[in-house]
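With one protein chain held back, the other chains of the complex are shown just where they sit.
So, subunit A:
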Amino acid sequence: MRLRQYYPITMLKILKYSFYDLMRSRWSYVYFAFYLLLGTVLLFLNNDLSKAVITLMNVIIVLVPLIGTIFGVMYYYNSKEFTELLLAQPLKRSSIFLGQYLGVVLSLTMSLILGLGIPFVFYGLFESSAIWDFSLLLITGAFLTLIFTALAFNIALSNENKIKGFGYAILLWLFLAVIYDGLFLMTLIMFEDYPLDKVSLFGTMLNPIDLSRTLILLKLDISALLGYTGAVFKQFFGTSFGLIVSFVMLTVWVVMPVLRIVFKSKNKDF
C-alpha cells in the first residue's frame, strides 16, 4: 500500500480506507444478509408492518449492541498491525482511531439500514403509517451501533490481551442487556414503598439499551400503558419532552466513549 500518497492524511481518508476494507470483508455481507433475511421472514410471517416493527424492536435492542461490540473489538485487534504502521507516520493519533471507529460504524449501520430497509420498502413502507416508527427504529439502531462500537474500541484500547478484550466486551453486553435490568428490577421491588417514578426514569437513562427500548415503546403507543403508573411518567412520556431528553442522553452516550477513545489513544504507549 502506497501510504505516501496520503501524506496530509485526514481522518476521512482513514475512515474511507477502513470502510472499503470492511466492505471487502465477508462479515459485512453476513451481517447484511442476516438483516435482509430477518426483515423478509418477519414480514412474511406477520403480514402486518406495525406488528413486524415491534418484533424487530426486540431483535434490534439485543442484537445490534452485541454485534457492534463484537465487531468493534474484532476489527481493532485484526487491524492492529496496520494501525501500528499508521502510527509510525506523522499522523494525528485521534484521526487514526476515530477514522477506524467511524469506518466500522458506517459499514455496520449501512448493513442494518439496507438489510432491514429493502424488504420493508418492497413491502410498501412508504404507503404505510409505520414509516415513522420504522425510521425511529433505524435511528435507534444507528445510535446503538455508535455507542457499542465506541465502547468496544475503549475495551480493546485498554486491553492488549485479545481474550481478555473479548471477555470484557461480552460481559459489557451481557451487563447492559440483561444484568442491569435484573438489578434495576430488584431495586424497584425492594424500594416499592417509596415513590419510584423519578428513580426509574433516571435508571433508564443510565443504560443505552433501556433508553432505546423505552424510546421505541413510546412511539408504539404504549405510552398510555406507561402512563398508568402516574403523573411523572405521563408527563415525561406523553410529551415530546421525553423524546428530546432521550435523544440528548443517547448523544451523551456516544460522546463520552468517543472522548475516551481520543484521550486514551493520545496517552497510550504502543
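Just so it is clear, a contact is a pair of C-beta atoms (placed from the backbone, for glycine too) under 8 Å apart; a residue touches a chain by one contact, two chains touch by 3 or more; residues count from 1.
The working rule: contacts and distances are computed from a predicted model.
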item	value
Record-based protein name (UniProt) of the chain missing from this complex, from "NADH-quinone oxidoreductase subunit F", "Hydrogenase-4 component F", "Nitrous oxidase accessory protein" or "ABC transporter substrate-binding protein"	"Nitrous oxidase accessory protein"
Selected residue (touches chain absent from view) among A:12, A:33, A:85 or A:178	A:178
Selected residue (touches chain absent from view) among A:79, A:140, A:200 or A:246	A:200
Candidates A:88, A:163 or A:189 - the one touching the absent chain	A:189
Contact with the hidden chain (one of A:15, A:57 or A:254)	A:57
Missing-chain contacts mapped onto subunit A	51, 54, 57-58, 61-62, 177-179, 181-182, 184-185, 188-189, 192, 196-197, 199-201, 203-204, 210, 213-214, 217, 221-222, 224-230, 233-234
